[in-house]
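A single protein chain has been removed from this complex, and every other one stays in its place.
Labels run A and B following the written order; every chain starts at residue 1.
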Amino acid sequence: MARFSTRVGRRVVLGIPSAWLILLFLIPFIIVLKISFSEIQLSMPPYAPLLQWVDGKLLTVKLNFGNYAFLFTDALYISSYLYSLKVAAVSTLFCLLLGYPMAYAIARSNPTSRNVLLMLIVLPFWTSFLLRVYAWIGLLKNNGVINNVLLSIGLIHQPLTMLQTDFAVYIGIVYSYLPFMILPLYANLEKHDLTLIEAAADLGATPFTAFRRITLPQSLPGIIAGSLLVFIPAVGEYVIPSLLGRTDQLMIGRVLSDEFFENRDWPIASSVAIFMLLLLVVPIMLFQHSERRTLEAGK
Amino acid sequence: MKSHGLFSRTLLVVGLVFLYVPILSMVVFSFNNSRLVTVWDRAHSPTWKWYVELMSNGQILDAAWLSIKIAVIAASGAVILGTLAGVALARFGAFRGRALLAGMTTAPLVMPEVITGLSLLLLFVAMEQIIGWPQGRGAVTITLAHITFCMAYVTVVVQSRLVGFDESLEEAAMDLGARPAKVFFRITLPLIVPALVSGWLLAFTLSWDDVVISQFVAGPGSSTLPMVIFSKVRLGVSPDVNALATIMVLIVASGIVVSSIWMRYQNKRRERDIQLAASANL
Partner (left out) sequence: MSARPRVDAPATAAVSSERSAAAGFVRIEHVTKKFADFAAVDDVSLDIRQGEIFCLLGGSGSGKTTLLRMLAGFEIPTSGRIYIDGQDMSTIPPYERRINMMFQSYALFPHMTVEKNVAFGLEQERLGRQEIRRRVGEILEIVKMSPFLARKPHQLSGGQRQRVALARALVKRPKLLLLDEPLAALDRKLREHTQFELINIQEQLGVTFIVVTHDQEEAMTLSSRMGVMNHGQIVQVGTPSDIYEFPATRFVADFIGSVNMFEGKLIEDEPDYVRIRSEELGGVVYVNHGISSPPEATVWVAVRPEKINLSRQPPKVAAGVHQPDESASENVVRGIVKDIAYMGDMSIYLVRAESGKTIRVTIPNVARHNEDRITWDESVYVSWLPESPIVLTR
């Protein structure tokens, strides 16, 4: 259809969203990049201008790599990056271990149950993310629900410290991102041809072998999409570690926010952001590649 | 196959319990008289106390109203822009800059919110410096930011719907004399309405729920509901938040239940029609 539309028509349809995104998505990144090279200044905005007129004629660019050097030398930043990557990776793994069997069970159930189950999975997603994370505070704190229950039935004698631990963050991330893991996995598993499994059984394979050699490889695109959909945003998570996480070791999202709001050091915050982006560039491109391939396959 | 099925089905139940226990606990404790929330005050509970307090909490009500307004505008803007982008990506074949557009529409899906928030704030500051608008941060900047990150989700939904769309319908319409624009508005659009509706709802939820980006680009006097809640709960649990959560869960749950009942009814009618037609001779 589009081959026959007019030049003007095409330009409009293409131009409007492109212009919006270039202005509000692409250019902001360039600005962040630019500011990451400047110095903090007591002014509003609190950074030195990048381009300066020298003697009214020559335009110089004052690139300050100091921010980046600071990132690498100060232990706070390095440990935060590493910690964030670790937390995100572990959470993604747990999310996969729980989400895959769930997606599998839904995909293999009969059509009526399937719709009900999907609805049940998606319903929490429509209720506020913030409030659900908040709910975990009530469950995990020292006089919270879990501790009260365990104490009252005598399993423990002292309340367990669950809040403000790595454990709490894992739970928080798995809890919030579970639908993002389940849905791509389900979309993939649902398309599998079950007669292949029957053929495998006919040829003597045990159910587990059939799963390992037929289902699992075919579901790889779903695993990749789901894992990236969890891992990448989890690295920069802010709300969950703020409400549930440790106070002695911060994730990088929190570090960025503190630099920005507490220290009012916009250049450092910008360099933190840029470096985070660099770390995530490969996973992000992997994700876009996998999205494109899924779309192609769907044709 | 059977034992395998049992393992995954067990985990499904475990997972569902895992998903719903926190929600249920919030609902239950919203009726607890104790300010400690999780310590059940047997003597004075259950009570409507916190709901009443909530209704008279001006700060929360104002914030909720602001959030709704922003979410409606942001969702609508996101649907318009996302549909345009989805159409371009699904129907325009290869064009110069396609990779860029595709990248710009999938990146926000995974971009950490702190990065998006920071970059947008810096943009608004720079714009204010250069052209004098937007003047200060507030509802406008929040809305613009929300449209930007929500449209990515709408694009994905619309694009995948269009890719699976039967192109022979569009060709038939052109064959009958309709120009491409007319084909889009009279044939394609009516048939992808469900995708647009779910895109709108998705964008609305994301905007309504957003904390981080709003914090970056908001200004004094423009606090959204999530911002208010966040600052409250950073200090610990608070029973009126439980009440708020319960109300929201109720609204969402009834919305979903109503829509699935309606959809089942529609499907039943369709099935019946198809059966009737198939049994007709010739």
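Assume contacts are C-beta pairs under 8 Å (C-beta built on N, C-alpha and C of every residue); 3 or more make two chains touch, one makes a residue touch a chain.
None of these values were measured; they are calculated from a predicted model.
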Selected from B:L6, B:L24, B:L100 or B:A172 as touching the chain missing from the view: B:A172
Cross-chain touch to the chain not pictured, restricted to B:A94, B:L235 or B:A277, is B:A277
Residues from subunit B at the interface with the omitted partner, ascending: 166, 168-169, 171-179, 182, 187, 190-191, 270, 273-274, 276-278, 280-282
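In this text, only the chains that are shown with their structure count from here on.
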For subunit A paired with subunit B, centre-to-centre distance based on mean C-alpha positions, whole Å: 17
Under the definition above, what is the set of subunit A residues touching subunit B in their complex? 1-6, 9-10, 13-14, 16-18, 20-29, 31-32, 35, 45, 98-99, 101-102, 104-106, 108, 115, 117, 119-132, 134-139, 141, 143-145, 148, 175, 178, 197, 201, 207-208, 211, 228-229, 232-233, 235-239, 242-243, 253, 256-257, 260, 266, 269-270, 273, 276-277, 280, 283-284, 287-288, 291-292, 295, 298-299
Sort out for me which residues of subunit B touch subunit A in the complex. 1-5, 7-9, 11-12, 14-16, 18-23, 25-26, 29, 36-39, 81-82, 84-85, 87-88, 91-93, 95, 97, 100-115, 118-120, 122-123, 125-126, 129, 144-145, 147-148, 151, 155-156, 159-160, 163-164, 167, 170-171, 174, 179-181, 183-184, 188, 201, 205, 208-209, 211-212, 215-216, 226, 229-230, 233-234, 236-237, 241-242, 244-245, 248-249, 252-253, 255-256, 260
